[in-house]
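The complex appears here without one of its protein chains, the remainder shown in place.
Then we have chain A:
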Amino acid sequence: MSYDWIIDLLFWVAVVFLVAVYVSWRATRLDRLHVRVETARAALDAALVRRAAVALELAASRLLDPATSLVLATAAHEARTADSEGREFAESDLSRALRAVVDQPGFAAALDGRADGAAVLDEVGAAASKVVYARNFYNDAVASARDARRKWLIRALPLAGRAPLPGFFEIDDDPPRL
(Lines give C-alpha, C1' and ligand atoms only; values in the text may rest on other atoms or scores of the structure.)
Protein backbone atom coordinates (compact mmCIF):
# COMPACT_ATOMS: atom_id res chain seq x y z
CA MET A 1 0.00 0.00 0.00
CA SER A 2 1.47 3.34 -0.96
CA TYR A 3 0.77 6.67 0.72
CA ASP A 4 2.47 8.67 -2.01
CA TRP A 5 -0.78 10.30 -2.99
CA ILE A 6 -1.17 11.73 0.53
CA ILE A 7 2.28 13.32 0.33
CA ASP A 8 1.34 14.68 -3.10
CA LEU A 9 -1.92 16.03 -1.79
CA LEU A 10 -0.26 17.70 1.21
CA PHE A 11 2.29 19.25 -1.08
CA TRP A 12 -0.36 20.77 -3.33
CA VAL A 13 -2.39 21.98 -0.35
CA ALA A 14 0.72 23.72 0.93
CA VAL A 15 1.38 25.29 -2.47
CA VAL A 16 -2.19 26.57 -2.76
CA PHE A 17 -2.02 27.94 0.79
CA LEU A 18 1.23 29.81 0.15
CA VAL A 19 -0.06 31.27 -3.11
CA ALA A 20 -3.23 32.39 -1.32
CA VAL A 21 -1.21 34.09 1.42
CA TYR A 22 0.94 35.85 -1.15
CA VAL A 23 -2.03 37.00 -3.22
CA SER A 24 -3.83 38.27 -0.15
CA TRP A 25 -0.73 40.16 0.95
CA ARG A 26 -0.49 41.81 -2.46
CA ALA A 27 -4.17 42.68 -2.34
CA THR A 28 -3.79 44.23 1.13
CA ARG A 29 -0.89 46.31 -0.05
CA LEU A 30 -2.82 47.53 -3.09
CA ASP A 31 -5.75 48.40 -0.87
CA ARG A 32 -3.49 50.41 1.41
CA LEU A 33 -2.09 52.29 -1.60
CA HIS A 34 -5.63 53.14 -2.74
CA VAL A 35 -6.52 54.41 0.72
CA ARG A 36 -3.41 56.57 0.67
CA VAL A 37 -4.43 58.03 -2.70
CA GLU A 38 -7.91 58.85 -1.37
CA THR A 39 -6.57 60.49 1.80
CA ALA A 40 -4.09 62.51 -0.22
CA ARG A 41 -6.84 63.54 -2.66
CA ALA A 42 -9.01 64.78 0.20
CA ALA A 43 -6.08 66.80 1.55
CA LEU A 44 -5.42 68.24 -1.93
CA ASP A 45 -9.08 69.22 -2.40
CA ALA A 46 -9.08 70.87 1.02
CA ALA A 47 -5.90 72.80 0.17
CA LEU A 48 -7.32 73.98 -3.18
CA VAL A 49 -10.65 75.08 -1.69
CA ARG A 50 -8.81 76.88 1.06
CA ARG A 51 -6.59 78.70 -1.40
CA ALA A 52 -9.61 79.85 -3.42
CA ALA A 53 -11.27 81.06 -0.20
CA VAL A 54 -8.18 83.01 0.85
CA ALA A 55 -7.94 84.57 -2.61
CA LEU A 56 -11.59 85.61 -2.39
CA GLU A 57 -11.00 87.07 1.04
CA LEU A 58 -8.03 89.05 -0.26
CA ALA A 59 -10.16 90.27 -3.17
CA ALA A 60 -12.92 91.38 -0.77
CA SER A 61 -10.58 92.92 1.80
CA ARG A 62 -10.55 96.46 0.31
CA LEU A 63 -6.76 96.27 0.59
CA LEU A 64 -6.48 96.15 -3.20
CA ASP A 65 -7.59 98.34 -6.05
CA PRO A 66 -10.87 97.23 -7.69
CA ALA A 67 -9.22 95.93 -10.90
CA THR A 68 -6.88 93.65 -8.97
CA SER A 69 -9.76 92.51 -6.76
CA LEU A 70 -11.80 91.63 -9.83
CA VAL A 71 -8.97 89.60 -11.39
CA LEU A 72 -8.52 87.64 -8.17
CA ALA A 73 -12.21 87.13 -7.44
CA THR A 74 -12.90 85.88 -10.97
CA ALA A 75 -10.02 83.40 -10.91
CA ALA A 76 -10.98 82.15 -7.45
CA HIS A 77 -14.61 81.74 -8.47
CA GLU A 78 -13.67 79.86 -11.65
CA ALA A 79 -11.42 77.53 -9.65
CA ARG A 80 -14.07 76.85 -7.04
CA THR A 81 -16.86 76.11 -9.52
CA ALA A 82 -14.91 74.29 -12.25
CA ASP A 83 -16.07 70.78 -13.15
CA SER A 84 -13.63 67.90 -12.97
CA GLU A 85 -12.54 68.41 -16.58
CA GLY A 86 -11.78 72.10 -16.29
CA ARG A 87 -10.44 71.93 -12.75
CA GLU A 88 -6.75 71.69 -13.58
CA PHE A 89 -6.92 74.66 -15.97
CA ALA A 90 -8.92 76.77 -13.55
CA GLU A 91 -6.55 76.06 -10.64
CA SER A 92 -3.52 76.87 -12.81
CA ASP A 93 -5.21 80.14 -13.77
CA LEU A 94 -5.70 80.96 -10.11
CA SER A 95 -1.98 80.34 -9.45
CA ARG A 96 -1.11 82.71 -12.31
CA ALA A 97 -3.56 85.33 -11.11
CA LEU A 98 -2.16 85.18 -7.57
CA ARG A 99 1.39 85.54 -8.90
CA ALA A 100 0.43 88.43 -11.17
CA VAL A 101 -1.26 90.22 -8.25
CA VAL A 102 1.45 89.66 -5.68
CA ASP A 103 4.35 90.29 -8.08
CA GLN A 104 3.09 93.80 -8.86
CA PRO A 105 5.84 96.29 -8.04
CA GLY A 106 5.34 97.66 -4.55
CA PHE A 107 2.59 95.20 -3.64
CA ALA A 108 4.04 93.97 -0.34
CA ALA A 109 5.04 97.48 0.67
CA ALA A 110 1.53 98.77 -0.04
CA LEU A 111 -0.05 96.08 2.14
CA ASP A 112 2.48 96.26 4.93
CA GLY A 113 1.11 99.57 6.13
CA ARG A 114 -2.52 98.36 6.35
CA ALA A 115 -4.05 97.08 9.53
CA ASP A 116 -4.42 93.37 8.68
CA GLY A 117 -2.30 93.40 5.51
CA ALA A 118 0.53 91.27 6.90
CA ALA A 119 -1.89 88.68 8.26
CA VAL A 120 -3.70 88.32 4.92
CA LEU A 121 -0.41 88.03 3.04
CA ASP A 122 0.76 85.36 5.45
CA GLU A 123 -2.45 83.41 4.84
CA VAL A 124 -2.02 83.67 1.07
CA GLY A 125 1.52 82.35 1.40
CA ALA A 126 0.45 79.48 3.63
CA ALA A 127 -2.47 78.50 1.36
CA ALA A 128 -0.29 78.58 -1.78
CA SER A 129 2.49 76.44 -0.33
CA LYS A 130 0.02 73.94 1.12
CA VAL A 131 -1.32 73.39 -2.42
CA VAL A 132 2.25 72.67 -3.57
CA TYR A 133 2.78 70.17 -0.74
CA ALA A 134 -0.60 68.47 -1.03
CA ARG A 135 -0.27 68.09 -4.80
CA ASN A 136 3.24 66.61 -4.47
CA PHE A 137 2.03 64.11 -1.85
CA TYR A 138 -1.04 63.19 -3.94
CA ASN A 139 0.92 62.64 -7.16
CA ASP A 140 3.46 60.61 -5.23
CA ALA A 141 0.71 58.36 -3.88
CA VAL A 142 -0.82 58.05 -7.37
CA ALA A 143 2.55 57.04 -8.82
CA SER A 144 2.95 54.22 -6.25
CA ALA A 145 -0.59 52.97 -6.82
CA ARG A 146 -0.29 53.02 -10.62
CA ASP A 147 3.05 51.26 -10.35
CA ALA A 148 1.52 48.50 -8.24
CA ARG A 149 -1.43 48.11 -10.62
CA ARG A 150 0.85 47.58 -13.58
CA LYS A 151 2.25 44.33 -12.05
CA TRP A 152 1.10 41.22 -13.92
CA LEU A 153 -0.40 39.52 -10.86
CA ILE A 154 -2.68 42.45 -10.16
CA ARG A 155 -3.78 42.56 -13.78
CA ALA A 156 -4.22 38.78 -14.09
CA LEU A 157 -6.42 38.54 -10.99
CA PRO A 158 -9.02 41.25 -10.44
CA LEU A 159 -7.26 42.36 -7.24
CA ALA A 160 -7.88 46.04 -7.79
CA GLY A 161 -11.63 45.41 -7.75
CA ARG A 162 -13.60 48.22 -9.30
CA ALA A 163 -11.36 51.00 -8.00
CA PRO A 164 -10.69 53.36 -10.91
CA LEU A 165 -7.06 53.92 -11.92
CA PRO A 166 -6.14 57.16 -10.13
CA GLY A 167 -4.93 60.03 -12.32
CA PHE A 168 -2.22 62.57 -11.66
CA PHE A 169 -3.23 66.15 -10.87
CA GLU A 170 -1.15 68.38 -13.10
CA ILE A 171 -1.34 72.12 -12.55
CA ASP A 172 0.92 75.14 -12.45
CA ASP A 173 1.10 75.71 -8.69
CA ASP A 174 4.20 77.91 -8.37
CA PRO A 175 3.47 80.07 -5.33
CA PRO A 176 3.72 83.86 -5.47
CA ARG A 177 6.96 85.28 -4.06
CA LEU A 178 5.97 87.04 -0.90
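The definition used in the following text is that contacts are C-beta pairs under 8 Å (C-beta built on N, C-alpha and C of every residue); 3 or more make two chains touch, one makes a residue touch a chain; residues count from 1.
The rule is simple: contacts and distances are computed from a predicted model.
Not every chain of the complex appears here, and the one that does not is recorded in UniProt as "Glycosyltransferase family 4 protein", selected from "Branched-chain amino acid ABC transporter permease", "Electron transfer flavoprotein-ubiquinone oxidoreductase", "Glycosyltransferase family 4 protein" or "3-oxoacyl-[acyl-carrier-protein] synthase-1".
The chain that is not drawn here is touched, among residues A:A27, A:A43, A:A110 or A:A163, by A:A43. Within the set A:L33, A:L58, A:V101 or A:I171, the residue that contacts the chain not displayed is A:L33.
Chain A residues in contact with the hidden partner, per the touch definition given at the top, are 25, 28-29, 32-33, 36, 39-40, 43, 47, 126, 129-130, 132-134, 136-137, 139-141, 143-144, 147.
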